[in-house]
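On to chain A.
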Amino acid sequence: MDLYVIGVVLLPLIGFLINGILWDKNNRIVSGTIASACVAGSFVLSIIIFLSVRAASVGERSFLIHFYDWIHVDALKVPMAFLIDPLSSIMCLLVTGVGLLIHIFSIGYMDEEKRPAKYFAFLNLFIFNMLILVLGSSLLTTFIGWEGVGLCSYLLIGYWFEDSKKADAGLKAFLTNRIGDAGFLVGLFFLYKLFGTLNYQDLNVLALSFNSPESLGLLTAGLLGIFIGVCGKSAQIPLYVWLPDAMAGPTPVSALIHAATMVTAGLFVMIRLSNLIILSPTAMAVIATVGALTALIAAIIGTCQWDIKKILAYSTVSQLGYMVLAAGVGAFGGSLFHVLTHAFFKALMFLGAGSIIHALHHEQDIRKMGGLKKTMPITAITFTIGWIAIIGIPPFAGFFSKDEILWSAWAGEHGHFLLWFMGWAAAGLTAFYMTRLMVLTFWTPSRSEHKAHESSPLMTIPLVCLAVLAIFGGLLGIPEVISHGLGIHIPHFLNEWLDEVAYIHVIHGKVSHEIILMLLSVGIAVFGAIAAFLLYGKHQDTRERIVSKAPKFFELVSEKFYVDELYEKMILKPLRLLSESLWKDVDQKFIDGAVNGSNTSIKKLGQGLAAVQNGFFQNYLLFMIVGLIAILTVFVRYI
Partner candidate 1 sequence: MDLASVFFWILSIPILVGAICVVFSKNPLFSALFLVLSMVGLGALYFQLGAHFISAVQIAVYAGAVMVLFVMVLMLFDRKAVESEEAAVIKNSQFKWLLVSVFLGLMLGLIFSQSFIAGPDTILPEATSVVSTKELGNLLYFKNILSFEILGLLLLVIAVGVVSLSRIEGGSDD
Partner candidate 2 sequence: MSQMLWIGILTLIVITFGALMLGVASLLGPKVKSLVKSEPYECGIPVPDEDKSMSKTIPVQFYLTAILFILFDIEIIFMFPWALIYKDGIEAGQGPYLLISMGIFIALFVVGLVWEISSKALDWEK
Partner candidate 3 sequence: MDFFYIFFQVIKMLVIFLLMVTMVPLLVWVERRGSAFIQNRLGPNRVGPLGLLQLLADAVKFFFKEEFVPKNGYKTIFYLAPIVALIPGAIAFGAIPLGIPLDIGAFNAFGQTWGPYNLGFQSFELGIGVVFVLAVASLGGYSLLLAGWGSGNKYSMMGALRACAQMISYELALGLSLVGILLIYGTFSFNDIVNMQEGPLNFSIGQKDIVIGFLPNWGIFFQPLGAILFFVATFAETNRAPFDLPEAEAELVAGFHTEYGGLKMLLFFIGEYGHMMVASALMTTLFFGSYHIPFVTPDGLLSFLNSFMGAGFAKWIQFLIFHISFMLKVIFFLWVFVWVRWTVPRFRYDQLMDLGWKKMLPWALFNTVVTAVAMLLLA
């Protein structure tokens, strides 16, 4: 078992090193295949691990592989060790599986790139870091992966650093993540202060026996700290601004990092700490509200975006909002289920968008697209599958996971009507902007001047695989109601799988309520889709009328609620002012002044003293005599 784990982790690192050495060779096939081979290897190994975990009996499915003691300072003992248990094995599968597909896609995508080796090296490094994050046995080892992943996202977003805007985007992503990480660390310290250890297994054990109300405040603070880290990494309300700009990177990168893996890291940590989160209701309330709000606002902004990748980015933010909402209401199983399903269809849509952009020679504005249904059939079909999955039409994956979240938001003991309503409205808006996207890119007549043609097989095969996954993803967690309705007992596979690792709650709402909610959510999805189809299809004029009725509101929305400008004004400007004043007044005037002042004063003193030594020997004698007199006076008085 240890060998497999080492293999899983080290293979991407080896790929990174090899590509690193071939740094400036511009043979993309060679470096691409090396990278994909490595990821494939680690994918196969993670399958073996998954199976062996599955083979183990239900009770002891978690294996701790201890390499060495990384930090050993009297009480603090942080081992460098990997924890293999149901949660990490499934995440491993997700990361390596989706990673492999994206690697294959990007071989095709990166055809006119100068130095593909560099790109593939970074990708492998990203996978390596993600695996450490996932397999980490303690919060600190996870944190290492956490940082590594942040680094790789920066490198990959700013991949075309010659263009200053893209470089700024990379920097923005990195900085916002750093802010989040700071919160994460503070939370870490609180938890360590409280529990004295950071290992997940010990934490879970301590969590069960935690009953001291007075340290509840400390626990909540710790959890909120960690939640800030999660907001940073998984782009929640305060710190989501970096994700839309992260689209500046190459599209496969967006697919891999900003859809499937990195953004879900926050959720992974929350699930790991689920036993703790359950203990503090206030933390859960905060998390739930933030999640719901993010989902709603991101959806609203998404409706007015024109750049294809921006739309997908905001939809990712909104879906992440759902996952956090699920964690907030205690449906940790549901949030992981949504993570998986979302990874499939979002990666699918991003890669689809990638092949469109690739075909239209980097044209990203959907107003200049259209008519791609006929010219790019495979991309079109796979994209429509993804579209259906995301808006939540029953047989597809999206419906089941979103429905479970909405149901637990409504019926869970931590749930609340408002949370459900926001989630529900967001679902409607998601349907609206996704269909808007589909209409403008595929179904309306072509508006682009480029002659689009289907992408190479290298790009289309991953699309197809992802499409299949998007379709059958839902089977992982079919809710009781449906399985009960259909008469066959399909176990909610995921909840059972996670039971021993995380807190899986059981909802005791009435079956009728559940069915009504399902119908409601499907209804809102269908309504949104039809509305978008009409407004962007034949009745362009009614859309103009609606927009003209409240132009400022729509302008506000299209400008993303001026959040960036808000940050700029509220935080960055004062910060800049503060630093400038610090630089000018404090540093220059005060400190330099003091330093220069001291030496000029000493120089003056020196000159003053030098004047005394003016060569007249009688002056020297004067001093001698004065000294003599001084001694004498003392002497006379004391004899």
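Candidate entries met the following condition: all candidates are chains of the complex that A comes from, given by their letters.
FYI, contacts are C-beta pairs under 8 Å (C-beta built on N, C-alpha and C of every residue); 3 or more make two chains touch, one makes a residue touch a chain; residues count from 1.
From a predicted model like this one, the values you see are computed outputs, not experimental measurements.
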(message) Using the contact rule from the top, which of the candidates 1, 2 or 3 touches chain A in this complex?
(response) 1
(request) Write out the stretch or stretches of chain A touching candidate 1 in their complex. (result) 618, 622, 625-626, 628-629, 632-633, 635-636, 639
